[in-house]
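In this view, the complex is presented without one of its protein chains, the others remaining in place.
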Amino acid sequence: MKKNYMPTDALVSPRFCGIKTFMRTPYVTDLEDVDVAVIGVPFDTATTYRTGARFGPAAIRDMSTTVRPYNIDMEINSFEHINVVDCGDMDIIPGYIEDTYEIIERECAKILDAGAVPICLGGDHSITLGELRAAAKKHGPLAFVHFDSHTDTVSSYFGKDYCHGTPFFHAIKEGLIDPAHSIQVGMRGNLYEPNGFKDSEDLGIEVITAKEMHQIGIEETARRIVKRIGDKKTFLTFDIDFVDPAYAPGTGTIEIGGFSSHETMELINGVKDLNVVAFDLVEVAPMYDPTQITAFLAANIVHDFIAMVARKRK
Amino acid sequence: MKKNYMPTDALVSPRFCGIKTFMRTPYVTDLEDVDVAVIGVPFDTATTYRTGARFGPAAIRDMSTTVRPYNIDMEINSFEHINVVDCGDMDIIPGYIEDTYEIIERECAKILDAGAVPICLGGDHSITLGELRAAAKKHGPLAFVHFDSHTDTVSSYFGKDYCHGTPFFHAIKEGLIDPAHSIQVGMRGNLYEPNGFKDSEDLGIEVITAKEMHQIGIEETARRIVKRIGDKKTFLTFDIDFVDPAYAPGTGTIEIGGFSSHETMELINGVKDLNVVAFDLVEVAPMYDPTQITAFLAANIVHDFIAMVARKRK
Amino acid sequence: MKKNYMPTDALVSPRFCGIKTFMRTPYVTDLEDVDVAVIGVPFDTATTYRTGARFGPAAIRDMSTTVRPYNIDMEINSFEHINVVDCGDMDIIPGYIEDTYEIIERECAKILDAGAVPICLGGDHSITLGELRAAAKKHGPLAFVHFDSHTDTVSSYFGKDYCHGTPFFHAIKEGLIDPAHSIQVGMRGNLYEPNGFKDSEDLGIEVITAKEMHQIGIEETARRIVKRIGDKKTFLTFDIDFVDPAYAPGTGTIEIGGFSSHETMELINGVKDLNVVAFDLVEVAPMYDPTQITAFLAANIVHDFIAMVARKRK
Amino acid sequence: MKKNYMPTDALVSPRFCGIKTFMRTPYVTDLEDVDVAVIGVPFDTATTYRTGARFGPAAIRDMSTTVRPYNIDMEINSFEHINVVDCGDMDIIPGYIEDTYEIIERECAKILDAGAVPICLGGDHSITLGELRAAAKKHGPLAFVHFDSHTDTVSSYFGKDYCHGTPFFHAIKEGLIDPAHSIQVGMRGNLYEPNGFKDSEDLGIEVITAKEMHQIGIEETARRIVKRIGDKKTFLTFDIDFVDPAYAPGTGTIEIGGFSSHETMELINGVKDLNVVAFDLVEVAPMYDPTQITAFLAANIVHDFIAMVARKRK
Amino acid sequence: MKKNYMPTDALVSPRFCGIKTFMRTPYVTDLEDVDVAVIGVPFDTATTYRTGARFGPAAIRDMSTTVRPYNIDMEINSFEHINVVDCGDMDIIPGYIEDTYEIIERECAKILDAGAVPICLGGDHSITLGELRAAAKKHGPLAFVHFDSHTDTVSSYFGKDYCHGTPFFHAIKEGLIDPAHSIQVGMRGNLYEPNGFKDSEDLGIEVITAKEMHQIGIEETARRIVKRIGDKKTFLTFDIDFVDPAYAPGTGTIEIGGFSSHETMELINGVKDLNVVAFDLVEVAPMYDPTQITAFLAANIVHDFIAMVARKRK
Partner (left out) sequence: MKKNYMPTDALVSPRFCGIKTFMRTPYVTDLEDVDVAVIGVPFDTATTYRTGARFGPAAIRDMSTTVRPYNIDMEINSFEHINVVDCGDMDIIPGYIEDTYEIIERECAKILDAGAVPICLGGDHSITLGELRAAAKKHGPLAFVHFDSHTDTVSSYFGKDYCHGTPFFHAIKEGLIDPAHSIQVGMRGNLYEPNGFKDSEDLGIEVITAKEMHQIGIEETARRIVKRIGDKKTFLTFDIDFVDPAYAPGTGTIEIGGFSSHETMELINGVKDLNVVAFDLVEVAPMYDPTQITAFLAANIVHDFIAMVARKRK
């Protein structure tokens, strides 16, 4: 008999009550009948500026308890259609990037093999490479949608291959994503080199800068993403610093000139019918989020990711 | 002889000097010759998520001292035309909602009976029901303008009638407001049920969602409010979570995708000629406002409410 | 077959990983074979000053993950001898004290009836009355050890019987505790009346003030407690404001002149062989605990409570 | 008929209610029948390190509302014996030290001439010179008790006479205090010169360093102060940085190795029968006091000052 | 041989490493071959509300380390074309405005006489008068671009000529700036008098209010500035409270209804070809900037100022 997992009802149990799982969905490690597995990856060893994203998953869970289940923009109560669970956190190894990549790949593979969609809560952006390795092993090279203010396609920092500024250089080199169906959105901030964004373009990825996006608007941006991706199996990664620091201060490497929470949610809504097989939301650093607005926004974005799966699977 | 109450002059007495009353108006409990009575209702017992709004009135007063008297948008120095005083706080009873409703109703009645317009500083949104009881007893069923991200028209939570999510269900049921001249503006966030906003509509209240408002713009929103209300005697309630958490983080139940302070002030300006007989500003929770921007915004909104009275009474 | 519950091993899974239960013990609601049930009571409606203790259980759990299992002062790894679980939070009703008392009594009764010792994480101090009702129903009138800076034996506030300043007046009146074997320790701060502490003494409770305790020392204080209690079945309640605000700022009603964390732990160690059938730790308010030292201290105290049970039951 | 001023009763009006005056005493500017006038001096222009003490008076008032009226250490409810009022703040001139000195002197003179004892809430320590000028004009050269971690007897900083490090050099030079009956207690921290404390001794003031005080204990320290002062008319100034930063972080120039709140209150208790004609409490800087423990301690100290007057005048 | 100063390379030395100079440029006091001299003026004595801007230069330097050298909007890596150094801070005299003006004038003169462009980091806005005296002595009366929410053209406060609300009244009176080529942009907030902005206009300065700017847009605003200034030698002063407090909370006197960081950077870009001979960026107060977004924005603005010089001088 199919299992039926539901979040706690906030009209019965106040939202501040109970063990903090994502939106108070059940904490489940047996993946049978699971459609979406939210899982934390509390790893921030690869951070090049302000650390603290290891506490991101806990902070997102804390504020997720106040998100209500009917998703008004997506027009669905996902939990009535699919089984969403919280698998807890991966036991990553702080201080050791490559060992952690193996753990991430193994844990994601379990979720994917069970037929579920993983939504990883970071952690710093380095973790996405581990997730991509698992997803590409399962599905082959993936289309790739990347919301961020940084391209993260530098080849190395300080003479080292792996940090949170390099994962997508390696993802391309390892053949995990298909550049022809890849797009990076929201890029801004100053650069180390004049050709900063060209790095990505040289790798074959389309780039929509923040400047361009401010000019063409949210709707047109969404259209370009959809056009670039088509109906390919897609990996969607969301770095919270895509959002302007006024709306999301709680992250390691802020960049001014970003987007409001309203624009962000409109944009996600505009790509809601993409065929996403794995998501992540990274770089929430709660020590820089004294008012918890960043964690709450992150929880809402993850709620939208869940709805994207529910719309496909219902 | 008519009394003449003036706020302290900040060109003589620095803004950080003196006992903290609203805009350093006199602390007065005898209501003779008073046009506007600002009064605190430091009650947060009915809060369903983050508490702390009991310290809202003090926080608003603190930051109000830096608001200057000539209201540039409203084109008036209200204090030259009407008597504005701070009546201090009501002695509410923490932990006891229904007893507190009686106190609120009694204290508001005193102000209304003295011919003054009350501006209540919350406190959580439950307090508005007490204020409405007093105002409707004085003036009959009122037109109703409600700025918020939540409708607060749920019938009950946890099996209980009264909390900060239910006041307007009861206000309708008790006949305190006239749904045909009632409007709720800024509604957003996810819901418990698909028909969340329909609850209000079923009660006969017009709803302008945040989504709609982002589309039609501030001016058109103001026009619809004015059209809905006409020249009826009106109760205006403002929940600070109408504003986006980037601009107003210091509140109990934030919702993303809200409005900027500029949009907020434009909207209030657009309805400045409504015939408002009682106001409140609720849900400022200073422990989530480390930079005091929420309290300062709230003080500016109250300053606009005062100007609305001054424009009518001058 | 007897169940065997163990906390997560921090040498394998980093302390910041995983769903936040108390010391990462299993989240369990079936009480079979359970020796100690840690359970949250996130209720702060009865608070007379700074609210926020509803977030106390979550904050204590967060910091408890960094407490290691071998209790050096108590000379025991409790988890090797008894089963300790986290039962999550009670679904209290915010805003409604008496209804919540019924819920607390019912939930504690379940734990006691299963043969386990409840350790309730507050929440404000009002909750202890509900716990005492359950414990006295099970065990008869109890000996009572109370660490606090306030006696909480006022008969009423604002004309109302129940708030966090009154539970022990009612506990005596309801016959839940045996005054002849009751003692309050750490009392200090200014008072409403000269006979403030005499209130307690008139009720038959022994009082050791902070002033006295600073004079006689920790060891003698412990001796007096042990002498007063003897081997009676005991309820132990610990208000975190017993500790000096330098060591525990994160609480609603601080009092200067309190005790260090070292003195506090020494004192608990001195009463470690009392026969305690139910514990609580109340009044942790994390919004006033920016450095998390209060929540961490609270977690250590609860760890000692667990050890007290383990020493008895092993 | 003699006036009778009483603070608000916290068993009727919750402590967080009402306009924030010191301990919710009446805000009164007519000094007839007043015994103690609490008055703010929100001046921090003379600060040499972290500014912000201009918000000190407001912060102390905020937390004073939770101090209860019966002073247990002093064994008196002062308010039943003497009239205590809050006179608000002096309209000092930010940026202008010498002009402000004139204002302070004038405002203090008014209080002294009305036969009341002024308790000034700073503001930085420079303000004490203005107070001393008024007090010495009234009473002649005064005995002087100074709790602080710094002597504040440097002759000049940056080539300028006046800052918060110099007031007592000038007080001696102007003949405002009688060195033979003056004592500085708690001195510590590193120095600009080896003879740092000798500066004070050369001026004729007795100095008890923190090191010495840690050795001889609180009681002996109190004895020495009493011996030095005798029954002379005394000015008592208390810089909150006397207290260790663990207990009082919210100040501009912290020094480690200080005293606990318990030790501080014991020491004040030990000098409670001094004949003090004017007090101040300075250097509370609330931006460095996120948990409000400094402001609360300051309010308790001022409460003790009031009790010292009440014990004399009752 | 010409010197060649370069900032530290962040691909070699992590951005959080090293002594904190502006963008990790060399700390240099010999001005030979220097094109841009960044220098701190940590003076906040003239502040009329929240103090703390004396820590502004340090906060801006801290966050400037994470700004990358290629300025994408300005399309230049300034450091490859001009020599930019950090000269440290001026040794201002806290508490003494007029003495400090002399120091500022002298220090700025040194930079100007060396042929470099000074970029002063405030400090409160009073400091600009000292800078203008030096710049006008060097270059004659200057064109003047002023971004702010306040005109700072009041003639006096509290009977005193100098504070951070008066510098530009005096600059006009002293003939330091040429009103016919002066413009103030972003003015908003309530006023002391109806004719508040008219003060400036009476002095001959053009004013673009925030209200107007919200209507005409960024591009048109930039056009008007350029038209007003032409190719005159210009002084550009930027008060961080020009920006909305959601984007820049860390300042002394916030005003709602301001501009986003995106709009701010667009506007600066629109005036990038002005012939600016001296810049400042004032009023960053880090104690109100817990997430450091204000300091980071300020650093980016200064980076743009550097680029404006580089574009002219390359």
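By letter and in written order, the chains are A, B, C, D and E; residue numbering begins at 1 in each of them.
Please note the rule applied: a contact is a pair of C-beta atoms (placed from the backbone, for glycine too) under 8 Å apart; a residue touches a chain by one contact, two chains touch by 3 or more.
Computed from a predicted model, the values in this text were never measured in an experiment.
Note that the undisplayed chain, when the full complex is considered, contacts A, C, D, E. The chain omitted from view is touched by exactly one of E:D33, E:D62 or E:E201, namely E:D62.
Interface note: of D:Y157, D:F242, D:F279 or D:F305, the residue touching the hidden chain in the full complex is D:Y157. Although one chain is not shown, part of chain E still touches it, namely residues 12-14, 16-21, 27, 40, 42, 54-55, 58, 61-62, 86, 88-94.
Annotation for chain D: contacts to the undisplayed chain at residues 48-50, 154, 157-158, 188-194, 196, 210-211, 214, 244-246, 249-250, 253-254, 256-258, 288-290. By the touch definition given at the top, chain C reaches the unshown chain through residues 10-12, 14-16, 66-73, 75, 77, 244, 246-247, 260-262, 265, 290-293, 296-297, 300, 303.
The criterion applied here is as follows: only the chains that are shown with their structure count from here on.
Centroid distances from chain C, each centroid being the mean of CA atoms, peak for E.
Looking for a copy of the A-C interface in B-D, B-E or D-E, one arrives at B-D, which has over half of the same contact pairs by residue number.
For this pair, chain C with chain E, the centres built from the Cα atoms lie 55 Å apart.
Across the assembly, chain A contributes residues 12, 14, 16, 244, 246, 290 that each touch 2 or more other chains. Contact between chains, using the touch rule, shows up for A-B, A-C, A-E, B-C, B-D, B-E, C-D, D-E.
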